[in-house]
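One chain of protein is taken out of this complex; the other chains stay put.
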């Protein structure tokens, strides 16, 4: 398959006219939904963007999933990081083709997936998790999208320390990030970015105190909010309700306390 | 240089304690700021994250710029797309290592830069712009960050049509996106994502009408808002003022009107 | 009763520890809730702020209802105006003790109630509604809170014109406010404020055009958003979801096109 036609094993996003979405792996099998069954075998060799019909006559668009779709449709047993936050994290961390990044708190793997996508085949994601069930689930989610080989899953509480040094970026998605800051400092390359997500203001305050005590500089705190609109050109308006809070994002850089000596070249 | 030490030609982000930022290319030269002059030559061979001091005694952190920093510090002659929006665009478009994406409306090149970063050395960004001055400025911005070789700058009004076919994603940053939808449909691969940014609700309505008339499906409209906090652990609070609006983001998929025929394998 | 003790006929707000609210009129009767039955007769003569217990052992605070509570707990057959919007409307309109204000589109009466509360016993609210069912429901809601005598309910489509002149303020809560602007201009006192609520951006645009054509000046458009927090001092955080949109508020002043003639006293 050249990528323009739907092939066996491809992930496809099925979307109803009302916006109900299903992420499926295409193969010769039936896929059951509350809108009726879809014979996925019929999609093989079709063009992306075509319409398929359930046995109950409901039409579904067959779309190429974006990173946004993939992260939203992972199997989850934990709170996942939302796409609105993931996108901003990707901007703030030094992540991209060939980069090596650590994530602490694999959870269900939504950030793992985004990092692996962006790091590319030459990059590397090292993902720490102390709960085996989560680590296995995340691996399964990454395998489904074909990105598991870019990730090293470590079943370990990183409070004992990260095994890596000089990584390009590090993200903490744990309840008590202040307990991991010394370890993060050891693992991260100088001047690079540490990212943290916490839901409460109390955690933000305590984390900020820890950052200052552990050699991190230029700390920033923000929230990302997404407001969706009803896409009706004649009655355009925001949706009635929105997600008002997922978490506070904290970013800081690893500083060195050594000042540049004027005029002398360091060794 | 192995990347852990600051080398000649590296881009560095200098940040004061108060958060004032400067993006500089490191070389043996003086860099003047309102906080005093910095002898950039002294940074050569230093570790990222070190502190340098201006001739007036002000300390500056020397940090590794993230994609967020690079896009914010481009030279601009147009309104740029903000990092909060760029991050979400990267999630929604099919962009990543090896992908081929079109951007229409190069402007100063903030999205060009983000797309080039994410597409990686094996990917390709084709960026259309009808104003030569903008195209040249964007090229200069991309050259400074070393990503220009991933981008093909085209000085052309894409209303005459895009030269490419089957691209993985396409983004329109123009005043009148409804005039470019037929052309975008021709260039984009089926089932893939078109992204659009417009500042007014009237433009959103008119664009949504155009999308429905031109074979695009699953249209979505949203805004991304970023709220920053003062990073003081003992007096944590949102900043007094914020950017309240940059633009509305519209996303839609290229549909094919052909329905999958039940039970027969298409040719 | 002197107002410090709960009396027969008083409205009371019963609130569970989890924040579930009930607005009741106190009398010797049982009030049934999903938390169990409350013998309201037991409240007679008690102090406001006391705790009562349902027959299933659930505790409920017995609180004095605020205007906020009264407007939220009216019986409704239409979308009501939310307290966050009502509060701002009260600030913008010339409403207060002794004022005379018109409302067009009585609906279920939430704004009617707020206006009547603020206008006081010496003020007057004239409320137009073309649907008899709504007008009757609003009257019932106002009677329950004892404010119906401050309101004149008119069953009439105000497109035929308002009967009053020189009112202190006028509010339009109708689908097509542009059809009522000429009439509103006739009724409102010069230099005073017209308020309008509409849910879509298309309605805002059309209304703004109508305002300019009908002698209104200094038009303003805004939205009011309320973000609630979980009131846990150790885990303070915004609630997960919020109301993202109720409507756009438009305010404008009745202008006169006559310019003040310099130096001559007008007749």
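Per-chain residue numbering starts at 1, and chain names A, B and C are given in the order in which the chains are listed.
Please note the rule applied: a contact is a pair of C-beta atoms (placed from the backbone, for glycine too) under 8 Å apart; a residue touches a chain by one contact, two chains touch by 3 or more.
Worth saying up front: this structure is predicted, and the values here are computed from it rather than measured.
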| item | value |
| --- | --- |
| Which residue of C:78, C:127, C:141 or C:193 touches the chain not shown here | C:193 |
| Positions on subunit A where the hidden chain makes contact | 201-202, 204-205 |
| Contact footprint on subunit B, counting only the chain that is left out | 199-202, 227-228, 234-245 |
| Positions on subunit C where the hidden chain makes contact | 3-4, 15, 19, 39, 42-53, 59, 61-64, 66-68, 71, 83-84, 86-94, 96-98, 114, 117-118, 120-122, 166, 189-193, 201, 204-206, 208-209, 212, 217-234, 236, 248, 250, 253-263, 265-266 |
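Basically, only the chains that are shown with their structure count from here on.
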| item | value |
| --- | --- |
| Interface numbering overlap (same over half, different under half) for subunit A and subunit C | same |
| Mean-CA-position distance for subunit B and subunit A (Å) | 19 |
| Centre distance in Å when subunit A and subunit C are each reduced to the mean of their C-alpha atoms | 44 |
| Residues within subunit B bordering two or more other chains | 201, 204-205 |
